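The other protein chains are all here in position, but one chain of the complex has been omitted.
Letters A, B and C mark the chains as written, and numbering starts fresh at 1 in each.
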C-alpha cells in the first residue's frame, strides 16, 4: 500500500509505527518541543505585546491599560482581565459568528493559571490608593492553531506582561489621572494648557515596568499506550486524545496539573515523567524569554530570576 | 470591579501621545512640504508583505504598511453552509475583524459597525477579481484580522486578501491592490497614516485590477472639487500599479523560495 | 502537626471526608437520575439517552456524549464551559460508547448547593446517574478534592471556605474497576490497585511537586472509600446485572 493511502486509511497504526521507533513524523524525538520564538512589542497600539510561535502555532498577546476606580474591598489593587480569542483565521474549524467552545475553555484555564502563579501582584497596578488604579486587559489572539494552544497562549501572556510598561501619569487630588509626556518625564503635563488641571498637588508616578513574580510555563504532553509525547501538534492532539498539561514556574513549583479525562490513567510513573519533561521545558522557555527581553530592553533583565 | 466613570474611560494612554485628547489638529504638512512621518505628499509608506503566514489555512498573507498590520487567511473551496441556496457558481465569503488592542481606544462601540462595513467593502472589491465559476457549489472563505490599525486599514486588507487568495491557488483575473488617500487643503496625501486620516478634509479608497484597468472598489468622503477628483484618482491608480508590481514580485519570491 | 484536626473549620481530620448521601431515580422524565451530597455540597444529575441525535453530533462509530452544567443561579459562563468539558472527557473514559453508534447521551448537572469540592461532587453524581440510567460502563469513577493548607498540610474534601483560604487545591478522578472485568487496559493490568493512576486532575493554586504526589496518594485512598460507598448504594445486584450484560 502506498504510504499516503495508509496514512489516510489507518492514521493511528501509521502513527504508532513511528512511535515504536521513538520518533515522530516531523522528525522530533518524543520528548522534544517544537522550535519556539518570542518577539516583543509586535503591536505598538498596545501598551505591551508579544508574538509567540511554537512550531506553527502562533499567538499574539496584547495588553491595553485603562484607568479605573478601585473597588471598596481592595482600594490598593488594580485588576487584570484575561481573554483568549480564536478568530476564524486561525483554523479551518472556526467559522465567523459561532463562538468556539475550546476558546472559552482555554480562556478560563489561562486566567486560572495566571492567578494561581501569582505572576502579577495586583497592588503593582495601583496609581493612587482608593482613587485610581490600572485595569489591564490582556487579550490573546490565536493566529494559527496547530496544537498546544494553552502552552503558547500562556507564554504569549507572560511575554506581553513582561513587555508591558505602565505610562507615566500624574494624579490630581480628586483622583483624576493625566498622562505625562514621556520625553520630559515628570515635568509638564501633556494637557498643561487645559484649565481644569491643578498641577499643584498632583502626584506623579513615573513610567515603569511591572515587577513580575515567578513566571509559569506550560507543557502539554500526549499519553498513548506506553509513550509520552511532548508538545503535540494539532494532528497528534486529535489522533491520540489523552492529554496532560503541566504548568510549572521557574522555581520548579507546580502551578497546574491539568488532565481532562482520557483513556490512559495517569500513574505515578507517568506523573513523574511528565513533571520532569515540564521542568526541563520551563527552563528552556525561560531562557528563550530572557533572551527576547534582553534583546528588547536596554536595561538588564527585569524578570525575577532565582 | 467597578468600571471607571466615563471621564476616566475616555482618554487612553499610549506610548505615542494620543491625538484624540488634544483639541488642536496638527498641521499635516510642514512648511517644507514633508508630512508628519517625513514622507513627501505622493510617497507611499514602506510596505512589507509575506504569504504563508498561517499554516492551517489554504492560503494566507501578512501585510505591514507603516503602522498598519493585517493578517488574512483563506480557506476553501469548501462546502457551503447548508442553509444557503444552490448556486452553480462559487461563493466568496468575507469577514473582517479588529483585534481588541489594534486601536488606540479598546473596544469602541462603533467597531462592530466598522467591521461589518469593511466586510461588505472587501467582498465587493474582490468579487469581480475571483473566477467564481471555477469552484461551483462551494465557498471560499476570506478572513482578515487587523492586528494594528494605523491608517488605510481597508486598503491594506484588500491588498493582503488578494495575496492570500493567490497563495491559496484560487483562480483570479488579476491581483487587487488597493490604496487610500487623504486630502488636506490644496494637497493630496497618498497612502494616508492614521493622523492624516483623522484630520484630513476628505478621503478616498481605490481598489483596482491594474492589468485589466478596472476599478473594483471606490469610495470618497468629504468635499472634492472636480479637478481634484481626477488628480487623486490618477494618483491612486499609479500607486496601485506600483503596489501590484510589489505584490507580484513578492509572490514570485515566495514561489521560488518554496520550490528550493 | 499538632492540632491538625483543629485546623479545619468543621473539626474533621485532614484525611477525613464528609458524610456522603446518594439518592437515585428522583426524576420521572429522565432515563436516569441521581443526587449526590457531600454534606452541604449537592449536585443533581439527570441522564437522557441513548437517544437519536442529528447533525454534527452524530457519529457512526460512537454514541456522542453531551454534558450540560447548570449553575445554581445565573447564566453559564466560561467556568461552566470548562467544567462541562472536564466532566465529559472523564466520563468518556468509562462509557462504552461504541455500543450505541449514531446515538447520543446527555447528562445534565444541576448545582443545588456549593460548599466546596463542587467538581468532584458533580462527577460522582454523574457517575451514579449513568448507572441509574442503565448505560453500560466499563467501570465506575470516584472523584475527590484535595488541598494544601497554608501550613503545608494535605487535607481532603475541602469546604468552600478552605478552598478560598488554602494555597492550592486539586480535584482528582480515579477509575474503580472490579478486577474481573478489566477488559483492555494494558497499562493497568500489572499495576497493583494501590498504584492506580487517575483519569482526571484539575488544579488551582501552586504547590510543590512532593505535595502534589502526597495529594494524589491521599486522594487515591479516599477515592477507594467513595467507590466502596457508591457501589454499596447502587446495590451490588444491579452492578452485577450490568457487568454480566457486558460479559
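Here is the rule we go by: contacts are C-beta pairs under 8 Å (C-beta built on N, C-alpha and C of every residue); 3 or more make two chains touch, one makes a residue touch a chain.
The rule is short, and it goes like this: contacts and distances are computed from a predicted model.
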Practice prompt. Leaving aside the chains on screen, match the unshown one to its UniProt name from "Mediator of RNA polymerase II transcription subunit 18", "Exosome non-catalytic core subunit rrp40", "Ribosomal RNA-processing protein 42" or "CLUMA_CG005920, isoform A".
Written response: "Ribosomal RNA-processing protein 42"
Item to complete: Sort through B:60, B:93, B:162 or B:216 and give me the one touching the missing partner chain.
Response: B:216
Discussion item. For the chain not shown, which residue from B:43, B:117 or B:187 touches it across the whole complex?
Written reply: B:117
Worksheet, complete the sentence: Residue list for chain B contacting the dropped chain reads 10, 19-23, 25, 113, 116-117, 120, 123-124, 127-129, 182-183, 197-203, 208-209, 212-226, 229-230, 233-234, 237
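In this section, only the chains that are shown with their structure count from here on.
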Discussion item. If you average the CA coordinates per chain, which chain's centre is most distant from that of chain B?
Written reply: C
Fill in: Interchain centroid distance [CA atoms averaged], chain B/chain C, Å
52
Worksheet item: If you average the CA atoms of chain A and of chain B, how far apart do the two points sit, in angstrom?
Response: 29
Discussion item. Under the stated contact criterion, what part of chain B meets chain A in this complex?
Written reply: 1-5, 7-9, 11-18, 21-22, 53-57, 60, 67, 69, 71-73, 75, 78, 95, 97, 99-104, 106, 141, 143-145, 147-150
Practice prompt. Report the residues of chain C in contact with chain A in the complex, numbered from low to high.
Written response: 77-79, 81-82, 85-86, 88-93, 168, 170, 173-175, 185-188, 191, 195-209, 212-213, 216
Worksheet entry | Complex interface listing, chain A residues touching chain C | 101, 104-105, 107-109, 112, 115-118, 225-226, 244, 249, 252-268, 270-272, 275
